[in-house]
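The complex appears here without one of its protein chains, the remainder shown in place.
So, chain A:
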Amino acid sequence: MSAVTSTAMTDDKPLLSVEHLTMRFGGLVANNDVSFVARAGEITALIGPNGAGKTTLFNCVTGFYTPTVGRLTLRHSDGKEFLLERMPGYRIAQQAGVARTFQNIRLFGGMSVLENLIVAQHNKLMRASGFAIAGLLGLPTYRAAENEALELAKYWLDRVKLTEFADWEAGNLPYGAQRRLEIARAMCTEPVLLCLDEPAAGLNPRESGDLAEILTFIRDARNPNGRQTGVLLIEHDMSVVMRISDHVVVLDYGRKISDGDPNSVKNDPAVIRAYLGEDEDADLPPEIAADLSVSAPAAQKGA
């Protein structure tokens, strides 16, 4: 373990740096040369209109897609570096410590809430159970590890206020609770980077208030080894984004159009144009503008 404190680390080397990321699906360019950084102990929000390529970018970071071009570097506080674009999906969660949630909730619906949180600690427990052999023989090392896992699960259950539902089937929870459980499950993998894909979608104002509280808690908390978690967030609910994020990246048509703290992004003309549209004909190429001005009166005549 290096003696350098994590704050010093985040100052010069970000947790995640995305460099020149391009993702093509055939002729469709979902992400075009996107670069940004996310730091530990910060909430980095990724916003943009529908189809801007946010989820694609997420899938690249979490290993569900392999980017066409670009480099994704994740740095742990002890100086280890992981090139995410070269790792198979499950290893990104297992070794690099990237956890994610999904836009449409993906819980293990038939299993209990507690089981969901224990499954999340699979790799740790698998080692402790000697790849099931020690566990089958009932050796005490595994029992100790399982109790530890139970403690972590209880801690997060408490944090997301689901303790009383611990033995419920996850699929029977109300919607808001399922969202919270998915975050707790991701946190049980003890990640260095937590990626949340629209966690406030479908939540009522009170629930998204709770969510904001959980996210700021995750951002500010420190692990026993002094490590902080970085949060990468896709969100449409601007009130949540503006309230809790430290850094906002705006995508539109696969390109990054703005990057900065919430206030500067809010007043960026490029962002306003992307969200609210622009003055008509302002940026149109002259020949199209000419066409439009000719066809518009013609259409009126026809009608």
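By definition in this document, a residue touches a chain if its C-beta (ideal position, glycine included) is under 8 Å from a C-beta of that chain, and two chains touch if they have at least 3 such contacts; residues count from 1.
Everything that follows uses one rule, which is that contacts and distances are computed from a predicted model.
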Which of "NADH-quinone oxidoreductase subunit K", "High-affinity branched-chain amino acid ABC transporter permease LivM", "3-oxoacyl-[acyl-carrier-protein] reductase" or "Thiamine biosynthesis protein ThiS" matches, in UniProt, the chain that is not displayed: "High-affinity branched-chain amino acid ABC transporter permease LivM"
Hidden partner chain, touching residue among A:17, A:73, A:94 or A:216: A:94
Selected from A:150, A:201, A:238 or A:272 as touching the chain missing from the view: A:150
Contacting the left-out chain in the complete assembly, out of A:125, A:173, A:212 or A:240: A:125
Contacting the left-out chain in the complete assembly, out of A:115, A:148 or A:207: A:115
Missing-chain contacts mapped onto chain A: 62, 64, 89-95, 99-100, 102, 106-112, 114-115, 118-120, 122-123, 125-126, 129, 131-132, 135-136, 142, 150, 154, 157, 163, 166-167, 185-186, 189
